[in-house]
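Excluded from the complex is one protein chain; the other protein chains are retained at their positions.
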Amino acid sequence: MGAEMADRERVASDLRERIAASPFHSGLGLSVDDADRGRVVLSMQARADQLNLQGLVHGGVLATLADAAMGMAVRTAVEPGRRHVTIELAVRYLRAAQPGSLVGEGRTVKVGSQIAFADATIRDADGALLATASGTYSVTPERG
Amino acid sequence: MGAEMADRERVASDLRERIAASPFHSGLGLSVDDADRGRVVLSMQARADQLNLQGLVHGGVLATLADAAMGMAVRTAVEPGRRHVTIELAVRYLRAAQPGSLVGEGRTVKVGSQIAFADATIRDADGALLATASGTYSVTPERG
Amino acid sequence: MGAEMADRERVASDLRERIAASPFHSGLGLSVDDADRGRVVLSMQARADQLNLQGLVHGGVLATLADAAMGMAVRTAVEPGRRHVTIELAVRYLRAAQPGSLVGEGRTVKVGSQIAFADATIRDADGALLATASGTYSVTPERG
Partner (left out) sequence: MGAEMADRERVASDLRERIAASPFHSGLGLSVDDADRGRVVLSMQARADQLNLQGLVHGGVLATLADAAMGMAVRTAVEPGRRHVTIELAVRYLRAAQPGSLVGEGRTVKVGSQIAFADATIRDADGALLATASGTYSVTPERG
């Protein structure tokens, strides 16, 4: 395994540990499909308890998936010992999300010394674009 | 009970039925604290499974509460037989949210024939402002 | 004149000097109608060269007025020697803006040590709400 692949594997493995340690993320059933410096792909299966009255996936679930993918993309792009906090999250809903597989891809747009910007897309299993999102993150030293 | 109070009670009661019928909303533990035409106050208790790695309420939970309060505020302001769909949701995170009580208040800003705009605030039990949000909704005839 | 009024006058006067020193702001014809710590009201007359094809005020003009009102509100709320830089600006357009008087009111929502949040409204001469806006600002030491 080359150095680059080893690095990617380390990045993905760090994210999997974080998901396992976070009750909210593990409860959502998030999987790390792919991860690299500045780019993270997460997937989840939308469950019956994540549907709204119309039987569609609730927008809050898509917002959460987008925030998770972007926040993790930011994390992969900053040095260890820093943490990211969401300052702003904006989601645009393009198509109704049917129950089933959801794939969220987060990418950093710019990572500065204090602020990081990221974008995300949410797609269904067929690759149809369900939502786009943008996030702004404060990047601060990890608390003791 | 005067006509105005009866109307408010009807509005709140319609929302409670909708929450009960929506697996996602009832699973969150949303309560309707107050409701009027164009204004809805919801509350919930943030649970252990809604916390992130730092032990704080995940931003996706706040986004969901804000969207629910705004969407319901829109619903109370349009005639029966129409439904609202979130087009856009933007949330600004002002303070970390500790586990406990969360109160989301949604208000319509403008309700047009096709598009409705709403704003929301999320506060903790002490009234401290945790997040503000804005939402844009498409208002369409309910499907047969 | 009481201490509070003197302070308000000083705040407004500082903003007027800044507008005069900024080619862009003075070119827009911005007036400071009122100013206090964390709240600034600006007005301008939309001119023929600020109209779009339909003869309405271009959305970019409203965005600019909103950003100016919010940025100045942030400025009044931070200590001298710091400057604000817009990180994010979001505007919702509620009604078409006819040529004539535009009044923008900016208010700080939260001013932290590094980030400040503000909201704005834009109204016409009759007080009708034309647009709402939210802004996020980085607050940094003024450059030497």
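The first chain written gets the first letter, and so on, giving A, B and C; residue counts start at 1 in each chain.
FYI, a residue touches a chain if its C-beta (ideal position, glycine included) is under 8 Å from a C-beta of that chain, and two chains touch if they have at least 3 such contacts.
None of the values given here were measured: they were computed from a predicted structure.
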Original post:
Which of B:Asp67, B:Glu88 or B:Asp124 sits in contact with the chain that's absent?
Top reply: B:Glu88
Subject >> Touch with the omitted chain, as defined above, among C:Ala35, C:Ala63, C:Ala77 or C:Ile115 >> reply: C:Ala63
Original post:
Please identify, in ascending order, the residues of chain C that touch the omitted chain?
Top reply: 18, 21-25, 27, 48-54, 58-61, 63-65, 67-68, 83, 85-93, 96, 143
**OP:** Determine and list the chain A residues touching the chain excluded from the picture.
**Re:** 90, 92, 94-95, 109-110, 117, 119, 129, 132, 134, 136
**OP:** Could you list which residues of chain B touch the chain missing from the display?
**Re:** 87-88, 90, 114-115, 136, 138
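The definition used in the following text is that only the chains that are shown with their structure count from here on.
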**OP:** Specify, for the interface formed by the sequence copies chain B and chain C, whether it is same or different in terms of residue numbers shared by both sides, with half as the dividing line.
**Re:** same
**OP:** For chain A and chain C, let me know how many angstrom lie between their CA-based centres, rounded off.
**Re:** 34
Original post:
Between chain A and chain B, what is the separation of their C-alpha centroids in Å?
Top reply: 24
**OP:** Would you mind pulling out the distance in Å between where the CA atoms of chain B average out and where those of chain C do?
**Re:** 30
Original post:
What are the residue numbers in chain C that touch two or more other chains?
Top reply: 90, 136
